[in-house]
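Once you've had a glance at the structure underneath, I'll fire off some questions.
One chain of protein is taken out of this complex; the other chains stay put.
The block that comes next holds chain A.
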């Protein structure tokens, strides 16, 4: 191992890195990928620099080979420029392959032939290792300063040596002229690189071209690089097993020396050093003795660096120990016994026996009652490591037994117990090792079971997830000095960890019946594998998880049956048998907490709580064109609520709109949107609702007109208008977008209000999606390209509106939107950002508000300073009732409207409804801190006064818009509607 430490932790951070003034965003080619042998990407043909010339501020475009980036004065300016930059790419030509897969196939065939005469078929599995384990630990800045023949960087990296090598290849600078600040403690995981290295390379490329420091924002967007770089290592293992259970023939084939794949930027600019790969049959060390064994390895002709060697050891142990575990289970042997049978080494045998005794291997776990969302498993792995002088027989033996607990709903894995035996060297501090693995492998900065963003993941993984401490957290902004890592457990020698990956994979298999043949074992991967019966990741080629077959699996299947989904197979009608009400503590606290967030995002309580009633006890009235509907009781009361609903019944109602008793529910309940909810969220929601206090409350009978009171007709409605398929993330969109889409289209059910409905009450599709609609006597404005706000919305303004209840350039949330914003207050930051991003994309809105936007706003304010001269009556009403709060009197006021009416979206709408509604009902947002109230003027103004005032407001504050027609009749209709609907604010 090299002890060279490129990290200058503790040293003073240069000012250039601490306060960068220029910000860069990369523009990657539409297609780029590492296919295991080569890097291929589209080629840049032309670049239209004019396309960003008109944007405000100084914008520079950096081009080197196929690497393209824009640099600007702020991140949002750079993002806008990146979005506007027009580029022409030529599709990559076909990529060449050499014979390696064929060779593997050959070995397999050979073995198959040999095996045909024997009892058992040959075993063959592939194990993979990703080029990047995850995009990073937490969102944060990466800053590079390349000047005066020196390169300094503020980075997040787990692999400083590999990064330095890439940077040397880029700049040609010697190692001592490259300084990395803020890098994680040396060899923080030894498990491979993350995209912090790619971001560092991007920043370095930009800074090298421009000669000044450039900051790049590292976040989940870099997950695209992780996906593009795919698999770095593939190890194929074949074995023949005799009837006796002995492994008679063992083939080990390793594709690469290690998985050290260069940073994306280096490939794109064409500076990645070529790899000369050669096949080598030198005997790779294996601790086991087989009757016939064959090892083949393809490796770097130049020889690999020590860092890669360490990684290779971990990869080898992972593949070998996973494979032996699979063989043992497939042949019905105890995994530990199989190892012992092939171990011709007294020291090793003794060690394994003692570890096994210590961990009570083979004894059934003590029968404790566990929540139904928990699975437990135990795994074993063994390794023999060379000593200091690379002498294997003298080396250290190391045997591990790990217990894991898997939350089936969230997919989170906790390492609950670890027994490690090591027969030489300093004694292993197991509790510290467990703590280290928990932090590194399972905690919030989990390198192995790390976070990859999934569309139904709550939070962005950057927050410490409660019980598992986030020991490796780094600050998001460049701090004064290097990373504060002093309180961490001592960094471990990489090779010490080599059985650590396999032992978790084996324990995971024992717990879940799913074989993970490639790390990381992220919560989302675990969850997906557990919930998808036709597992798309199945199969050896992609190294993804595969299910085990046989008896053991049946047991697990029976266990999962309550919670599994068979979305299309529900009987359309027919009651689902009632169950005993589940105990409130049946599900684990984490699952219930997740469910609480799901309920907040779905805002169940908004509809299922009557005025002044108990939360979720139902009874709220809904006026529909078809009659009056009442929401139902969602508390787990057995008589009047959902206490006797099984999960299957609950899920059917949520996805198909069919009650437990088999009756169709009316689509006022937005099951059309809820069908999109992921299984994990659905289960968590059920767990949460069942854990709430039961309230006995019978909902009033619906009062619908014929034929809408005929529930069976809804079956036809469903067939026509309901698509019960769960949400599918779009592979071409970012994770932020997919998360936003999932929330907006599913739980958030935005379209229930913002999409117009047809005569049958079904949401219209295509271009009508989110095109605006009327609801509860208010207009839900268009959220697509038809948005008609006085100045265009930006993503930042949408975020302010959704998070804080108002945007200074657009106004505040009111009407039915106020409780929605209040509900969003429960959601993590990332989710609200994702929603804003999704809506911004629908609207085609820019990321931030530019200077041009501010100028436009000032112009609108100036134009509205005085009203039209010919509307005296309106002017008088306005001056008397509105001006005190809606005009600026030069005195700072706490109670006045914060946004001028000249910027209010409602005044620019095609319909006067929201203006009329605001005057008649006022606006109320008690639950949104910082947003004020407007009183109702229903009792002080006649219909004709409201109409006059409305016309005046339009003329004064939206002077370039056509006057509204038919205001008077809208006023009468809305007043009538309000009188008939019990108002929450009398």
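FYI, a residue touches a chain if its C-beta (ideal position, glycine included) is under 8 Å from a C-beta of that chain, and two chains touch if they have at least 3 such contacts; residues count from 1.
Just so it is clear, contacts and distances are computed from a predicted model.
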Leaving aside the chains on screen, match the unshown one to its UniProt name from "Oxidoreductase", "ABC-type nitrate/sulfonate/bicarbonate transport system ATPase subunit", "Quinol oxidase subunit 4" or "protein-glutamate methylesterase". "Oxidoreductase"
Which residue among A:19, A:940 or A:979 touches the omitted chain? A:940
Please pick, from A:175, A:852 or A:884, the residue that touches the omitted chain in the full complex. A:884
If the hidden chain were put back, which residues of chain A would touch it? 612, 880-881, 883-885, 887, 889-895, 924, 926, 929-930, 932-935, 937, 940, 985
